[in-house]
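Moving on, here comes chain A:
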Amino acid sequence: MVNELNTPSYLQMESISKAFPGVQALDNASLSVRAAEIHGLVGENGAGKSTIIKVLAGVYSPDEGSIVIDNIEQKNHSPASVHEAGVRFIHQELNLVPHFTVAESVFMGQEISSPVGLRKRQMRSRAEDFLQQSLQYQLSGKKLIRDLGVAERKLVQIARALIDNKAKVVVFDEPTGPLASNEVEQLFRAIRGLRERGIAIVYVSHYLGEITDLCDRVTVFRNGKTVSVLAGADAENSQTIIQQMVGRDITTLYPERRRVSEKFVLSCAGLSCQPYFQGVDLNVSAGEIVGIAGLVGSGREELIDVLYGLKKATAGTVELDGQALRVNKPHIAVKNGIVLVPRDRRNAGLVLDMTVADNINLASLDEVSTFKLERKGLGRKRATALADKLDIRPKNVNAVVRYLSGGNQQKVVLAKWLATGSRLFVMDEPTIGVDIGAKVEIYQLIADLASGSNAESDGAGVIISSSDPSELLGLCDRIIVLLRGEIIAVKAVDELTLDSLLALTTGGVVATAGALH
Partner candidate 1 sequence: MATLNANSQSSAFNWRALTGYLPFIVFILMLGYLAVSAPQLLTTDSLDLILRQSVPTVVVCLGLAVVVIAGGDDVVAGGIDLSIPAAAVLAAAIMADQLTNHGTAFLPALSMAMGAAVIVGLVNAFLVVKVAMTPLLATLATSVATVGITKVVTSSRRINVDHPTIVSLRDNELGGLSVGVLLTLLLVLIFYFAVHRSKWGMSLQAVGGNRDAAELSGISVNRMLAQSFILASVAGGLASVFVLARGSGSSPGSEESLLLEMILATFLGAAFSPRRVVTLWGAVLGAVLVTALSIGFKSIGVNVFWTGCIKGALILLVVASAALATSKD
Partner candidate 2 sequence: MNTFFKTFTGIVVGATALVASVTATAGDHLSLEGKKVGIAVVGTQHFWDREAFNGAVDTVKKLGGEVVPVDGGRDNQVHADNHDILLTNKVDAVISILGDGAVEPKFEALKNAGIPVFTVDHSSPHAVNNTTSDNYYMGTTIGRYMADSIGGKGRVAIFNAFEGALRICGIRAGLWKYVMQDYPGIEVIQPELAEAFANAPEDARKKTLDFLNQNPKGTVDAIHVGCWDQPAIGIVQALEEAGRTEIKVTALDGGPETLEIMAEENSPFVANVAQQPNVIGSTAAMNVARHFHGETLLPQTYVDVMPVNGPEEAKAVYEKLGYGTLK
């Protein structure tokens, strides 16, 4: 495939700005994609990737800027008009009906029908043909979605977006997250096939290895701005891309290092949970912050679930303070001093319609009660003390948690666990959806936890699982890297740089593969 440098852009987003209360999500950003091009879009969490995708989708209307698709300026930009213009989205979530067949899913909302009803056979053969010819995959149209593998479901999603042959721009949002490496290859073949057909492709991913493999050009976002558009050799060099992505001084964000004790708080051996991860050995000392790095699908999320008893381990042992422990339910974890700050804060971290005070006291109700009767005044006092310490706003513990900002919500989750005085804090994406100011505060809190100024004199152990490598580097003492269900590296933080950590987690490109030893 030849890519003329002066080919006109097929999709052109110019000077897009979009602000949300307190956040300038996009600041004069631009993105332009040519026909028959795979265009990578990269940037750290919060750099503005998903915002610009949502602007393109018509979900957000930009405060400023213009969108031109196929030389037509989009005036009344809406989801429907975007679809009409030939832009298709392959969402990260598999938006499919589990009990539909492949053919039904492909034609969902766009069924072929005649006066005597649906042309099921025709839809089936067209779906099968499309999968075969355009995506190079053979799949029976009669199979049920729930019987398919994740990669196959992804292909069905793609087929649904493209079956009407009107697609001109296809946006892939983190499509390989849950895929195994051979499945990724399968998907890539399909995407390259689309390029052959002259479709413009926007490819959003954290996996830099994939970006360099697949993309013709790469747009890098940072802090809501477009910092560069890389092409040619630059677009194939992950070092260059990383340099562009980072570029902010991160050291001042993070607290000072602490003394780490010799005593293990947590010690796991051979921990496995098929098919997500296997053979994980993990030790956490008192006062230590251990980071877990790994992409979506690396087993990172499931490891956290197993540590907290949300999933059952299929093999391996867990010791807490030297005592063997079987954690198969969260309440057992909490009783033994293991607590979780979950990634899905709004569903699992907080009871949204309860007040700040109720949420803070929820895990330590015994301490705010006499004869099991709640002492509201005492609870409020205790919650207020914690809320003050963590600077939770608004300064009203009777506020309903649902209406707090992300950062303050996360502080409520932390306050809940601080109130229990636990031994091991497991934190999954502790700063997701949190603005930079609150981030710094949360980092300091985590450091305080570990150094013991808040908990026992010994300091608690902390495990942080995060998809933000700079956060891990700034905060942790040691980092464990998971890749496709296995530990591929355990390193003290001094041995790592942002580049080498990124390279490790993304499965490495040839250039950085040397860092893998």
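Selection rule: all candidates are chains of the complex that A comes from, given by their letters.
FYI, contacts are C-beta pairs under 8 Å (C-beta built on N, C-alpha and C of every residue); 3 or more make two chains touch, one makes a residue touch a chain; residues count from 1.
These figures come from a predicted structure and were not determined experimentally.
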Chain touching chain A (counting every copy) in this complex, out of 1 or 2: 1
Complex interface listing, chain A residues touching candidate 1: 80, 83, 91, 93-100, 104, 107-111, 113, 117-118, 120, 144, 146-150, 178, 274-275, 301-302, 305, 310-312, 342, 344, 347-348
